[in-house]
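The complex appears here without one of its protein chains, the remainder shown in place.
And now, subunit A:
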Amino acid sequence: MNFLEYFKREQPCSANVAKERLKIIVAHERLSRDQPDYLPRLQREIMEVVARYVKIAEDHVQVTVDHNGNYSVLELNITLPKSA
């Protein structure tokens, strides 16, 4: 680190950006890790149905299965755009 760099340090360094991106993608992938095989297809079909009525982006439909003791919950989360 030289004299100038010593003062430029304030801006977020690339390692921090890497860490934040990793935290998000790893959390996301952990969630989908233990999910049933049919889930991606289910998600796509729900997408198609919703898209007939509202214009939404792929990542606005989230489908997860949570296991809770002796029952499981299918959770469906659809974020609609403001204009809908």
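Throughout what follows, a contact is a pair of C-beta atoms (placed from the backbone, for glycine too) under 8 Å apart; a residue touches a chain by one contact, two chains touch by 3 or more; residues count from 1.
Quick note on the criterion: contacts and distances are computed from a predicted model.
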Protein name as given in UniProt for the chain not displayed, "NADPH-dependent 2,4-dienoyl-CoA reductase, sulfur reductase", "Fe-S cluster assembly ATP-binding protein", "Cysteine desulfurase" or "Septum site-determining protein MinD": "Septum site-determining protein MinD"
Considering the whole complex, which of A:Arg33, A:Arg52, A:His67 or A:Lys82 touches the chain not shown? A:Arg33
Mind pulling the subunit A residues that touch the left-out chain? 1-3, 5-6, 9, 13-16, 18-19, 21-23, 25-26, 29-30, 33-34
